[in-house]
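Below is one structure, written out as structure tokens; the observations come after it.
In this view, the complex is presented without one of its protein chains, the others remaining in place.
Chain naming follows the written order as A, B and C, and within any one chain the residues start at number 1.
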Amino acid sequence: MSEFIDFFVGKYNYWAFILLMMIGLYAMIAKKNLAKKIIGMNIFQTAIILFYISTAAKGGGASIPIIAHGHGHGLSEHGARAADYINPLPHVLMLTAIVVSVATLGVALTLAVKVYHQYGTLEEDEIADRIRAQTGGEP
Amino acid sequence: MKLVALASALLCGTILLFGTAEFPDFGDPDSPAASHVSPRYIEEAMAETSAPNIVTAVLADYRGFDTLFETAVVFSAAMACFFLLRIFGEDERRPSEKLYRHLPTGITLRIDPGGKVPDSPEFERIDGIWIPHDVIVKTTTRLIIPFIQLFGLYVIAHGHHSPGGGFQGGVILGASVILYAISQNLRQALGRMGEAVSAVFCAAGVFIYAGAGALCLLMGANFLDYSGLAPLFGVDAIQARSLGILVVEIGVGLAVMSAMVWIYYNLASMGRHQEGL
Amino acid sequence: MINLIAAMFILLGLVFFTGGAVGIIRMPDFYSRLHPAGKLDTMGLLMSMIGIALYSVQGFSLGEVLTGLKIILIVVFVFITSPTATHAIVDAGVRAGLEPWTQQRRGEES
Partner (left out) sequence: MSPHLPALPVVVPLLSALLITILGWSNRRLPFPIALVALTAGLLSALGLMKDVLARGVIGYNMGGWDPPWGIAYRVDHLNALVLVVVMAAALIGLIATRDRVKAEFEDRIVPFYTLFVLFVTGLSGILLTGDAFNLYVLLEIASLTGYALIGLGEGRAPLAGLNYILMGTIGASFYLLGVGYLYLMTGTLNMVDLAARLPGLYDSHVVALAFFICLTGLFVKMAFFPVHVWLPNAYSNASSAAGILIAPLTTKVMIYVMIRITLTVFTPDYAFDVLDIGDAVVWLSVIAIVMGSVFALAQNRLKRILSYIVVAEVGYMVGGFWLGNRAGITGSILHIVNDAAMTLCVFLAAGALLTRVPGDRLIHLQGLFRKMPVSMAALVVGGLSIIGAPPTCGFFSKWYLISGGIDAGHYGFVAALLFSSLVNVALFFRVFEIAYYEPFGADHGHDPRAHGASGREDAPAAMLAPLVVVAVLLVALGLYSGDLVSAIIQHAIPARII
């Protein structure tokens, strides 16, 4: 039991991201409303962002990756120690991923607006009904 | 369908949970991620790029190529939005009727096509009958928009030393324009920052970034190697890197600001650009 | 000592925030929900920001005082914008034709 607790306490960040990811995946598959699917997609992407960011953390008093006293006096002679700052790379990667997910969200919403214009609804089964009514059942 | 979804989500989660057993613990300072590539950034970024904010240094310089395409993603999203939604020409449901409000009385006039447009400062053109004459919102936004924009510029320019940079600052600047569009109306915002302006600024922002990289090529350095720009700036290679970061951050800020505004214009008015929120 | 005062302020702010959150859930309709959302959040923010400002002013050096002032500036902005936002939302609700809740209407529904 205590092993399990150690395991959970040591790695709870991964548990959180997996939970979020499952919520997102469930919403994308189960929900009939296209807007809810898009929200699910966003949760799914956010889960992955959380995963990356949590890998950047360093215990033992590491600070944000901005070198202290770097202001003003050009090059600092006393080099920064890697243990004093958290890992900057995942933050950089996730800045990119956040921007990508915002961009995807924008395009998805655009298409949702177009779909709404066309069928007057965002419910998948109602859209299917409209399509069947329009084309007589052909794909 | 719900069962299938639940099953697949649970399956996926279980498989992923199973994998976490071998992961390094949360906050482990000796994990491979913290000990292989990243120490070099932390220890050398200041000396190599003269930017104390390591995230900015890595974002705009070490991995600047990623960021270039990140900006291009924003640009293509805005372009995609425009491409998909924009409807040119008049709205056939309400052909060019115009609404004016007489400010002292609050009466709304509807001018049908061909009618005479009132020419007096007492009249204000509005989008729809239901738009109220809201002094509170308009005054407040007028008061705070300059501060928002100032803050946006600060965030862009101060990205070397504090959290921030082109993306964050660009979004703040874009938000100020969107706030203007919400508090006044879409037509007035389009008058301040038109569609062509936002499109061309968006492309120009990415172009500043990519062009800075291409300029490095012309100077004989590798693509995006800002140290090649040292002769142009008249400084040494490390300061040139720092200035190069600033240049691309400005490009990013410009592109992101216009992209946000442009996406808002198209989404809010469903591509008609007649009346939005 | 100053830490203790700061903690008190922050705690007080959190109490207001909690009240606001409870109010948003418990109030019966759109307009009355905006009331706690607008008022208590502003108050909670004021309290917690004062707390944080006090916490940052440890040694009364110039930089620290400036940081504290910047934090207070946040409160000023929220004082301007939060009522405006609440006003705009209420306005939108009125224009959308949302009827306010009354005791009598509630009786009709049930």
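Rule of thumb we're sticking to: a contact is a pair of C-beta atoms (placed from the backbone, for glycine too) under 8 Å apart; a residue touches a chain by one contact, two chains touch by 3 or more.
Keep in mind it's a predicted model, so treat the numbers as computed, not measured.
J.: Just to confirm, in the complete assembly, which displayed chains does the hidden chain contact?
T.: Contacts of the omitted chain with visible chains: A, B.
J.: Just name the one of B:L99, B:A157 or B:A204 that touches the chain not displayed here.
T.: Residue touching the chain left out of view: B:A204.
J.: Which one, B:T56, B:Q168, B:S227 or B:S242, makes contact with the chain that was left out?
T.: B:S227
J.: Return the single residue from B:M46, B:M79 or B:I144 that touches the missing chain.
T.: Answer from the full complex: B:M79 touches the omitted chain.
J.: Going by the touch rule given at the top, which residues of chain A touch the chain that is not shown?
T.: Touch set of chain A with respect to the missing chain: 25, 28, 34, 37-38, 41, 44-45, 48, 51-52, 55, 89-90, 93, 96-97, 100, 103-104, 107-108, 110-112, 114-115, 118-119, 127, 131, 138-139.
J.: Go through chain B and note every residue touching the omitted chain.
T.: Residue positions of chain B that touch the missing chain: 15-16, 18-19, 21-24, 31-38, 40-41, 61-66, 68-70, 72-73, 75-77, 79-80, 82-84, 86, 88, 196, 199-200, 202-204, 206-207, 210-211, 213-214, 217, 221-228.
We adopt the following convention: only the chains that are shown with their structure count from here on.
J.: Give me the two chains with the most inter-chain contact pairs.
T.: More C-beta pairs are in contact between A-B than between any other chains.
J.: Just how far, in Å, is the C-alpha centre of chain C from the one of chain A?
T.: Once rounded, the distance between the two centres reads 29 Å.
J.: Flag every residue of chain B that touches chain A in the complex, lowest number first.
T.: 1-2, 4-6, 8-10, 12-13, 16-17, 20-21, 23, 25-29, 31, 33-35, 37-39, 41-47, 50, 52-55, 58-59, 63, 66-67, 70, 73-74, 76-78, 80-81, 84-85, 161-163, 167, 238, 263, 266-267, 270
J.: Can you check the complex and tell me which residues of chain B touch chain C?
T.: Touch list, chain B to chain C: 130, 132, 134, 136-137, 140-141, 143-144, 147.
J.: Which residues of chain A touch chain B once you look at their complex with the stated criterion?
T.: 7, 10-15, 18-19, 21-23, 25-26, 29-30, 54-60, 62, 64-67, 70-71, 74-76, 79-85, 87-93, 95-96, 99-100, 102-104, 106-107, 109-111, 113-114, 117
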